[in-house]
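Notes follow once the structure below has been shown.
With one protein chain held back, the other chains of the complex are shown just where they sit.
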Amino acid sequence: MSGLANEPAVDRAGEREIVLRDIRLMGDRQAVDIRFADGRIAAIGATAVAEADPQAQILDVAGRIGLPGLVDLHTHLREPGREDAETIETGCQAAALGGYTAVHAMANTQPVADTAGVVEQVWRRGREVGLCDVIPVGAVTIGLSGERLAELAAMAESAARVRVFSDDGICVSDPLLMRRALEYVKAFDGVIAQHAQEPRLTVEAQMNEGALSGELGLTGWPAVAEEAIIARDVLLAEHVRSRLHVCHLSTRGSVEVVRWAKARGIDVTAEVTPHHLMLTEELARSYDPLYKVNPPLRTVDDVHAVREGLADGTIDIVATDHAPHAHEDKDCEWGAGAFGMLGLQTAIGVVAATMVEPGHLTWADVAQRMSVVPARIGRVEGQGRPLAVGEPANMVIIDPDAPWLVSADQMASRSQNTPFVEHTLPASVWATFLRGRPTVLSGALV
Amino acid sequence: MKHLLSASDLTRDDAVSLLDTAAELASVTDRAVKKLPTLRGRTVANLFFEDSTRTRLSFEAAAKRLSADVITFTAKGSSVSKGETLKDTALTLEAMGAQVIVLRHHASGAAQRLAQSGWIEASVINAGDGTHEHPTQALLDAYTLRQHLREGAGDLEGLSVVIVGDILHSRVARSNVALLTTLGARVTLVAPPTLVPVGVQTWPCEVSFDLDEALVGADAVMMLRVQTERMTAAYFPSVHEYSRRYGLDSARAARMPDHAVVLHPGPMNRGMEITAEVADGPRALIVDQVANGVSVRMAVLYHVLSSQEGAP
Partner (left out) sequence: MTAARILDADDVGRVIGRIAHEILEKSRGASDVILLGIPSRGVPLARRIADRMTSIEGHVVPVGSLDVTMYRDDIGLRGPRPLSRTDIPAEGIDDAIVVLVDDVLFSGRTVRAALDAVNDIGRPRAVRLAVLVDRGHRELPIRADHVGKNLPTSLAESVQVHLVETDGVDEVLLGSQGRS
């Protein structure tokens, strides 16, 4: 394949060079200087400054950490259809502020992204906004109805070059349809990202099933409803020799099933969300739908299990499942509330708090799990690349010692449904660069 | 007590105090003037998103006996059925002067959410939220048990109470487990395993699948309504099989100790969880429960309204 598929057509030549001084690439102890020119990394080390254009913009990074720009495999941008909750523009602002240079826009919009026309529209709008690459996810079935396959190849061959297909929000529960989807996408190296939720076991389900759901009188969402689908799907993937991606797994049992599948050599990847790394079902005690999410927040034991899984590589990536919801869809009783939470702006802070600070992951590991591997799963060109000369200058600079108290009004999203309000997160995004151009500097949009 | 949201919020002293107040208020029923001026000028709003004629009438009677003005919103034929939200309806009622909102809602936690969301200033009394709680029902059950088994005073220390039926979906069971154990009673839940919540082992009670065994030595048995639609969701195979194993008929009732009493929160499915013979028999306190419901709700309204700061 040639070129950077998602690179805007504009010619970057002649743009002002940027020199970043004193940056710790991938969290190295040793800080270096790095220079961006023409959208790429032009130099690292002594020559970065020495051979810089006299007009170059020089930024003192002061020992902060540079990682390849983050790639989210699971974002809901709501456009088209629910522009009151989020637009591609506001979602991309949140993404840039969160250190992302690429996001995968989930298909459950209105209309559903189940045709080449809709995915191209989303892709184009992302390019116009220009804050990060917007990579559409195509629906597996027409209208997410779980009945007939959407025209997957047409979406793959469109300008949007869709590689990830998902009915996210709804499980492809029909085993035959799932088998066919897994088989069909092999033709264009696609992947099915499954929302693992056995529908019959989760009728009217509201929260994790356990002692707490019994006490609160909220219909339970058993772990087995997730684990059973993952178990079925890894066996299907093995059988048809295709690759499977498991969205937002949330239970200890799911981690164990994926671990078993990988040991067997099955081509499966899995993601966990920041909120499942940090929050537990106890928050449902408030009956505040801010904490209502699909899959539901689970137990402390499950939180430990997904952290272990992410640390040992059983879980490949962190994906946000950024799910904006309009105020009125959360300002209500639990049962009427919408499922979902914001995630883009807080993801790196949550990962720092839950994985880096306790010593489960290094910053280089974080780069793998939030940039390199998600780009690989999504077959995204030009993202998640090494920080090396000649590579695209997609980068996030993280301040690992800049704790911030999260508040809803800091959210760039149209919606404010962050579950991390009142949490102090240990790290924050200082700057984001998309192909050499800053989208965020000093923690603010450029 | 600004709100009454959950029976588990009540300490033993709170609960006994409410029952004592209810006992004194019960005497008003025997007077020529069946009304007290206590809540004159206060407005109580009954907000019923779910139909429950008996609970609504009971709260209405209680509020009126204390001279409160009553506004009633019920699901049928109101803006509620036109899709107005809980928040907007509550704001409307408060704008009309309601100082207490008595809320029946199909969503678990609705009363707590209404009380704690900052939407309104008014007090909230939970009149049943989804499959969560129904604290005034538990209070009237405790009152009835105390009246018949503890000479109308004190707590329920040492009493053995068996609760039978659809525990999983029962707000009455949840509130009663909390309140009766707070008051010192021992509670045993009896149900088919499909109708027992996951995690019930953490509840402060025993669980049995065998009604006959549980009834030995019981001072009281409370039969819960079982909806026949549970059958189609595969909770049990047939009405017949359910009532054979978990229904209370006179043969079973006869094996209980002589003093033992039978309660049912109503409405009953005669022939399903309870036979007509038992329901109308000498052990049954079902009518007493209804009468006591008014006194208990008067006590709750008094406690809640007299706890409001700056009330006139």
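For the reader, a short list of remarks on this structure follows.
Order as written gives the chain letters A and B; numbering starts at 1 within each chain.
We take it that contacts are C-beta pairs under 8 Å (C-beta built on N, C-alpha and C of every residue); 3 or more make two chains touch, one makes a residue touch a chain.
Predicted, not measured: the structure shown is a model, and the values here were computed from it.
Here is the thing to keep in mind: the chain we left out touches B in the whole complex. Looking at B:Met1, B:Ile71, B:Leu91 or B:Val198, the residue that reaches the missing chain in the full complex is B:Met1. For the chain missing from the display, the contacting residue among B:Val33, B:Ala95 or B:Ala234 is B:Val33, taking the whole complex into account. As for the chain not pictured, it touches chain B at residues 1, 17, 20-21, 24-25, 27, 31-33, 35-39, 66, 302-303, 305-312.
Just so it is clear, only the chains that are shown with their structure count from here on.
Measuring from the averaged C-alpha position of chain A to that of chain B gives a distance of 47 Å.
Across the interface of their complex, chain A is touched by residues 85-87, 105-110, 112-114, 116-117, 129-133, 168, 171, 174, 197-203 of chain B. Put simply, chain A touches chain B in their complex at residues 206, 209-220, 222, 286-288, 328, 331-336.
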